[in-house]
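Can you read through this structure? Questions will come right after.
Of the protein chains in this complex, one is absent; all others appear in place.
Then we have subunit A:
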Amino acid sequence: MNNKPIIQTKHLCKIYKTDVVETIALSDVSFQINRGEFVAIMGPSGSGKSTLMHILGALDLPTSGEYLLDGEIVNKLKDEELADIRNKKIGFVFQAYNLLPRTTAMKNVMLPMRYAGVVYEERQEKARKFLELVGLGDRLEHTSNQLSGGQQQRVAIARALVMNPTILLADEPTGNIASVQAEEVMSLFQKLNEEGHTVVMITHEQDIAAHAKRIIHVKDGTIIGDDINHKQKKVIASKK
C-alpha cells in the first residue's frame, strides 16, 4: 500500500472569538493520514473533533497552523480554489445527511457534478452507477422525504463518492440512524476502503469506531491517543 501522506496537519489551532469569550477549539494538532487508511476520530462532545473535521473538509479555516491535502496548502487558498477542493478532492458525509429537500436521489447525487461542469449524460450515468453501488438502484427517482434515514445517508454517501474524491470524510455518519442501518453504512465504508478509498470518520460511539483500522482520540482540542485498531470489526462478510 502506498504510504504517501494524503492529509498532513502541522500545529493546527482554531480559536472562536465572541465579544466576551475566547474558546480554544483546537490547539497544536499535528498528524498525518496516508492513502488507503480508514481512520476514526473519537472524542466526547466539545472535544474539538467536529472543528477538526470541518477544517479537514475545507468548510472552515484554522486560526493558525498548516493543513496540507494531497500536497496542497489548503489554508492559503482563495475562496474559488477552496470551492474546487471541496468539489473535487473531498467527499463529505454529514450527520444530518443534508440532502436537497423535495429533490430526487438522482438530482442530489448529480449536484456536485453540475458544479464541476460535467455534461448531463455523464452526470446521469455516474449518479445511477453510484446509487446502485450504495444499494439504491430501485430508489433513483424518490425524493429525500420519501426515503428512510439510512437510505438518505446512503444517497449522501453516493453524492460524496460521485466526484471520485481523494478522501471521504464522514461526520457522525450513523448519529441519526437506527443501529441496523448503521451497520449497513459501516459495511459500505469498509467496502469502499477495501476498494482503495481513504476514509476519515468522526464518532463518539466506541462500537462504530471499532470498524476503522486506526482510531485517533481527541480531548480538549488535542490528540490524546493514536492507535492501530488490531481488532477491526468486520461486517462485510455478514452482508447479504
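To be clear about the criterion, a residue touches a chain if its C-beta (ideal position, glycine included) is under 8 Å from a C-beta of that chain, and two chains touch if they have at least 3 such contacts; residues count from 1.
One rule holds for everything that comes next: contacts and distances are computed from a predicted model.
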item	value
The complex's invisible chain, by UniProt name, from "Multidrug ABC transporter substrate-binding protein", "Electron transfer flavoprotein subunit beta", "ABC transmembrane type-1 domain-containing protein" or "Phosphoribosylformylglycinamidine synthase subunit PurQ"	"Multidrug ABC transporter substrate-binding protein"
Contact residue for the chain not shown (choose from A:S27, A:N98 or A:T166)	A:N98
Which of A:E66, A:D84, A:E205 or A:D220 contacts the chain that the document leaves out	A:D84
Contact partner of the left-out chain, one of A:A116, A:A178 or A:I224	A:A116
Residue of A:R159, A:H197 or A:H211 touching the missing chain in the full complex	A:R159
Touch residues of subunit A, complete complex, unshown partner	54, 57, 59-60, 79-80, 83-84, 86-88, 92, 94, 98, 100-102, 111-112, 114-117, 159, 163
